[in-house]
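Okay, handing you the structure first.
What you see is the complex with one protein chain gone and the rest in place.
And then chain A:
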Amino acid sequence: MEQRYSNLLDEALGLDQTIEPWPLRGRIVAIEDQVETSGSFVLHHLLKRALSPNSSNVSIFIAFSQSFSHYDRVLRKLGCNLVTQRDNKRFFFLNMLKLQCPGGDGGITPEGGLIALYGKIHETISVLPEISRKNVTIIIDDLSLMEVAANGSSDYVLNFLHYCRTLTSEFDCSLVTLNHEDIYASADRPTFLLQMEYLADILIKAEPLATGLATDVHGQLTVMNKGINYGQDSSRNKISNFHFKVKENIVECFYPGSRG
């Protein structure tokens, strides 16, 4: 039963069939959430899948929002030991909590800071052995804090993302990002968000229920999978919509009304 719940999300992401080769290879996944409903659990879920024992995936985690111990404890409850994975060189944690690029005199410019970060990622990937270089997942938590770190220079953040995108074609990496949709809700032209949505191959939105908070349904997920085959079906996006409940060890996904 439990298995089936989590499969809705996996199904929508195309993770249910095979794990090797990594189905998200070369793709960009954008997760968007709101104050009321955090979407970080999707990030954790993807990380767990990427690090699962029967895949050879390597993850590079760029953390602007939480410390390593937080992710470690969360993932441990999900059944994945980040410390071991780190020792096995399958998990690389870049702690960006204290990254500040205020610019101005003497300080690091936003551009410089992000270029350095990109350099770090590129270096991490290029020293990997040939076999794992083909299966790298770059995870960014989260983009809005990256904008803050860049002191509001969203253009540089976008540039950074475009660079990361080249990695997805160069090395067949996958890129997973988290951002907050409601920040941009009041803007006339939410360029940053639109750009990201345009770049994304898979767009995941976590929203609260219209009826408010509830203990047995934490919110709803909309997954838009833009499809990889560029044949005749290319115009057809696969959209899935379901409710979810986050637990410590699993995320339960189910169709609205399908649970008593």
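Assume a contact is a pair of C-beta atoms (placed from the backbone, for glycine too) under 8 Å apart; a residue touches a chain by one contact, two chains touch by 3 or more; residues count from 1.
Convention: contacts and distances are computed from a predicted model.
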Omitted chain (choose from "Exosome complex component MTR3", "non-specific serine/threonine protein kinase", "Elongator complex protein 4" or "Ribophorin II") - UniProt protein name: "Elongator complex protein 4"
Among A:L145, A:C173 or A:L199, the residue in touch with the chain that has been omitted: A:L145
Chain not shown: contacting residue from A:V83, A:A116, A:L213 or A:I239: A:L213
Touch with the omitted chain, as defined above, among A:N81, A:Q100, A:N159 or A:T222: A:Q100
Touching residues (missing chain, whole complex) on chain A: 35-38, 40-41, 44, 67, 69-70, 73-74, 77, 97-98, 100, 102, 144-145, 148-149, 151-152, 180, 182-187, 213-215, 218, 246-248
